[in-house]
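With one protein chain withheld, the remaining protein chains of the complex are depicted in position.
Showing chain A:
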Amino acid sequence: MLAEALDHLVRGIVDSPDDVTVELKSNRRGETLEVRVHPDDLGRVIGRQGRTAKALRTVVAALADGEPIRVDVVDTDRRR
């Protein structure tokens, strides 16, 4: 549910909704939702001084009902 909710929240605020993916990754440090968007939408999803990314984290945390979960916006350009 959390991945789907985050996917919806991000799709609504980008210009290329079809390029949005959200993946749930688990490791020993806990669970992480990895968000990938079109490179042109990256700035919008992060926002000025990370404001939008913080808003996404806040809402996801509220929906997670106390379960700790990370939200990472992955800069795909940088990885290549």
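Note that a residue touches a chain if its C-beta (ideal position, glycine included) is under 8 Å from a C-beta of that chain, and two chains touch if they have at least 3 such contacts; residues count from 1.
The rule is short, and it goes like this: contacts and distances are computed from a predicted model.
Going by its UniProt record, the hidden chain of the complex is named "Single-stranded DNA-binding protein" among "ATP synthase epsilon chain", "Electron transfer flavoprotein subunit beta", "succinate dehydrogenase" or "Single-stranded DNA-binding protein".
If you put the missing chain back, the residues of chain A touching it would be 1, 4-5, 8-9, 12-15, 44, 51-52, 54-56, 58-59, 61-63, 65.
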